[in-house]
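Every protein chain except one is present and positioned as in the full complex.
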Amino acid sequence: MTRARRGPQKRVVPMKRAELDALRTEVRRKKGAAARWNADPDEVQKSVAQLVLSLVEFLRKLLERQAIRRMDAGTLTEDQVEAIGLALMKLEEAVRDLATRFGVRPEDLNLDLGPLGRLH
Amino acid sequence: MTGLYVYALVPASVDAPLGTGLLEEELRVVSLGPIAAVVGEVDDTPSIAPASLRLHDEVVRRIARSSDAILPFRFGATVTSEAELAEGLAPRVEALATTLHRTRGCDQMTLRLYAEGGAPPPTPQTAAGPGTRWLRQRSAEQASSVPELARVRAALALCTRAESVELHDSPPLRASIFHLVERARLTEYRSQVDALAAAIAPARVAPTGPWPPYAFTELE
Partner (left out) sequence: MSRRSLQTGPTTKRHASARRTRTRDEDEDLLAQADASLLELVDHVLNRGVMITGDLVLGLADVDLVYVRLSALLCAADRVLGPGAKR
């Protein structure tokens, strides 16, 4: 029975520059997903805004994913699709505007969806 | 101040001894009921550097050779005591035991799918309202103009026990596909991946592995 070999087996195909950069971007993005929150005593409002908006954005992404799943599965009426779509649009805009107002960058709102974000 | 560095979870029935860890400390097994944690005593938390990351992976692989199933820990997990470890994992022990069981006899293979983007999906021009158009657009973006993805998944479905897919928005990297593959079927898996090359060109799939099952530590 073969056991996991020491060290990853590399495929000998040259990687294009663009591919390497893209991999770097994605690895970086996933690593940067906000994992630890501490209130900054000098900028308490901004810290609070960042935490709240991160959670809202997390929930918004999750709601969007659920809505799409149900729309594709046909378990939403046309009216529901329209109403939910509008709500998500406005929610996304609201989060973005509030973040700007508090000086919170989009990348600071990035809570990893984890297993909930996987494609099924 | 001494701490315990946590490397992996294994079945409670694992055979000790398991060798040594990052700092050549003796590895020991902490029982958590149906599962056990493999830990090593360390004085300091290792900081992130390529050498440390590689060593962590090496130690996990070494443990994997003595255990049929394994859930690797993320790099850098240290606790001050066994009690803290037990307390931290207590609410999830059952779920972790199930997840661990799923990995028995398997390694992970990772595929990165590189493809040039097709044209972005056209905004559905229907008489539908703005909300509907927005949602349909999002749905189309998610399903993505990555036809190669479905092809790859279908080609490998039969020789994988589990699959996890992440879509990416950094062209040409379109998706990462993680597969749990029985060790006995790794050769079959690799030949399938090779056979795909011609079928999906100019898109390509870059496999790495086998890995310990880092991407299969949570049930979906």
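Observations
Labels for the chains are A and B, by order of writing; each one numbers its residues from 1.
Basically, a residue touches a chain if its C-beta (ideal position, glycine included) is under 8 Å from a C-beta of that chain, and two chains touch if they have at least 3 such contacts.
Note that the structure is a prediction, hence the values are computed from the model and not measured.
In the complete complex, the hidden chain is touched by one of B:Leu18, B:Ala36, B:Ala64 or B:Val79, namely B:Val79. Hidden from this view is one chain, which touches chain A at 8, 10, 15, 20, 23-24, 26-28, 30-31, 34-39, 41, 51, 58, 62, 66, 69-70, 75, 111-112, 114-116. Interface residues of chain B facing the missing partner chain: 1, 3, 6, 8-9, 22-24, 42-57, 71-80, 84-85, 88-89, 91-92, 96, 110, 208, 211, 214-215, 217-218.
The working rule: only the chains that are shown with their structure count from here on.
Across the interface of their complex, chain B is touched by residues 1-11, 13, 15-16, 18-19, 22-23, 25-26, 29, 64-65, 67-68, 71-72, 78, 81-89, 114-115, 117-120 of chain A. The part of chain B that touches chain A in the complex is made up of residues 58, 61, 64-65, 107, 112, 114, 128-136, 138-139, 142, 164-168, 170-173, 176, 183-184, 186, 204, 206-212, 218-220.
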